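Removed from the display is one protein chain of the complex; every other protein chain stays in position.
Think of it as A, B and C in the order they're written, each chain with its own count starting at 1.
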């Protein structure tokens, strides 16, 4: 694969902590030495007092940039993925949150790793995303997207939700539970993992459906093809109004009888990783797995 | 897909219970009316006293038959899959065990369902299998295959096994546990499910690796591409001789330092199902999942 | 134990479905033949048009009755337990909900089982309950009680709660999760079971603390003495206002920094069961466990 030149670099950062802002400054200083065009997102620009860079809306960043750099945690990167996937611009994360699966450059590696990346020493990692359409009597009433997961949950109610699950037009089951997590392979190491789901290697084109505290103890995580058509029908007899959350960041309150339609988004998000990126090494560190024997 | 004519039908049956033998008789009587050529496996022939059918070795059955019919439980079908996959002959199961995922014709449906199948009303369902090669200092010392799962377990010892897992040449983790289950999507509803693995739809080309009672509580089932190259290295410092079991039916005792190499078998097994076959319906029945709401 | 005579019988019923009201009528007709004094709860009285029975508040029912009969599901009985435990009056449940652990008389058994109970053929089963006190800077701000469980959960937020757990004055852990279930042995077969908790025999004086989707995968259910002093401190840095729910029926919204103090309630609830009551038999029926071998 012919590596791209990165000339126009959009920057999106967490601005709610000093460390992230320091990393933003370090990043822009470094990029200045590379004579690239920097475009700050509007909120990011507010945190960099006295800067002279171009500032743009998400639309402008998406259309102009060859690369979007996110300074923050996995949450920041999830937000960027949902905003910029449609522009096909690659995204790279500098980690300023907890140890993450998505943002894999440490703040003290900025200069070194970016030098390599500018030399073309990087991995491009395409991850599929999900589109979520909520329908009421066949009329679309809400659209959203997710890189990690779409979660149907009971919201502030403590009553169980009753719903039907259909996959590719086939009825799977009806269930009474706290909800259902529909996670991509990318999201399998996030919320779905806490809920008892398996780890799905990101190269596998698959979804996992993880029931949340199901009343029937035999309900188990189900892994299906990533291109599956998922349809969740909220039972008309529920007396609660469940919530649908995308990546834990955007929320919608649905009604009994609504249908949640989930399928793969046409556009993938392109993540840029340093060449050394090693998925299982991240798993070992985050999950405390054992290292090689005899060492 | 142009449906095949079934003219030469190989029959393999459990002969350890009367019900299975009765179903064998019913099947041969029915097939007689269809003027097909029946070939009995050698052990099956012993149970049908006074018959006049052709009798053949597995090799003969595999080479001559257009269809192999298995009368028994899922276990019988697993054995047939391992024996006949290399001949590309389709296999159909008549259930004479517990409710199964693989043998989906009930004994009292033989005439009706077979009539439909002879009319071409059937589904051909290709399932991949796994090859297991055990190596000692790079020399192959044992070869076997499995449709459901390959299980590394501690055998009669009560000590944990220590081993390394590598996938596609990448080191994943070292682990101390009772063992590891490597299951196909087909096997995901068998032993791997009892061990906490997810259900994988058989259409998904994926494997699941399920740790057995891992000492590290963060070890979780991992789902990877079905074409992955799995390598399990038994730590040289183990003082136990673990066992490797294929489909719970063939066994081998390995030594510390041995490597277990698992990858997809070139040949798939072709299962024949009645047209009405519904994977999720079998799940609902076997696992007691909820049926449609408002019914 | 000298069995009591039941002369004054309080009746509490679900009045939101016709079947429950029919059972209420059948019950009162039967009790009329026994010449006992019937006292209806106020809401129950509304459903029995034209009756001539005494009607009373919960306070009156609690003080006068020798026995409270609940017609409804486990939920109705939980409510009655919280209302009447302080009066030391025994409670008996007629099941008009889903198959329950607490209400064990079927509607068609009313006459027969009550006859036995009036003859003294019954089991008195004492179950402890929990008191929940929420404190803000040491001031009590809310009091409630539960027979099944007290649940700290994130309410409608999708952010994790961060909290500390202390048991008997000892620090246990801090945790980021969706919440924590503190269940009695009685409640161990309810919500806590869906969340992965163990089944605790009701005769064991024990509590179980079940983390809800903990971020740290090594957080596991903990079983402690039923008289333990449980203290959950909601981290001051949370930006969500978590909810505390008792038996899923009463709710309170807490603030960051609040402390939830949970300990055994002084009064136990006394459940009356038919003589044949068999805890494990209910488990087998509800959970589909295997029956005796060779049968």
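Quick notes on this structure:
Basically, a contact is a pair of C-beta atoms (placed from the backbone, for glycine too) under 8 Å apart; a residue touches a chain by one contact, two chains touch by 3 or more.
Note that the coordinates shown come from a computational prediction; the quantities given were computed from them, not determined experimentally.
One of B:217, B:236 or B:266 touches the chain omitted from the figure, and that residue is B:217.
Residue in contact with the omitted chain (choice from C:7, C:136, C:220 or C:275): C:220. Looking at A:217, A:261 or A:282, the residue that reaches the missing chain in the full complex is A:217. Think of the hidden chain as still there; on chain A it touches residues 217-218, 220, 288. Against the chain not shown here, chain B presents residues 151, 153, 155-156, 158-159, 177-178, 191, 193-196, 212-215, 217, 243, 245, 248, 251, 287.
Listed by residue number, the positions of chain C touching the unshown chain are 162, 164, 167, 170-176, 188, 193, 197-201, 203-204, 206, 208, 216, 218-225, 233, 235-237, 278-280, 283-284, 287-294.
By definition in this document, only the chains that are shown with their structure count from here on.
The most centrally placed chain, judged by C-alpha centroids, is A.
Chain A and chain B have CA centres that are 37 Å apart. Distance between chain centres (mean CA atoms), chain A to chain C: 40 Å.
Chain B and chain C have Cα centroids separated by 46 Å. Among the residues of chain A, those in touch with two or more other chains are 193, 287.
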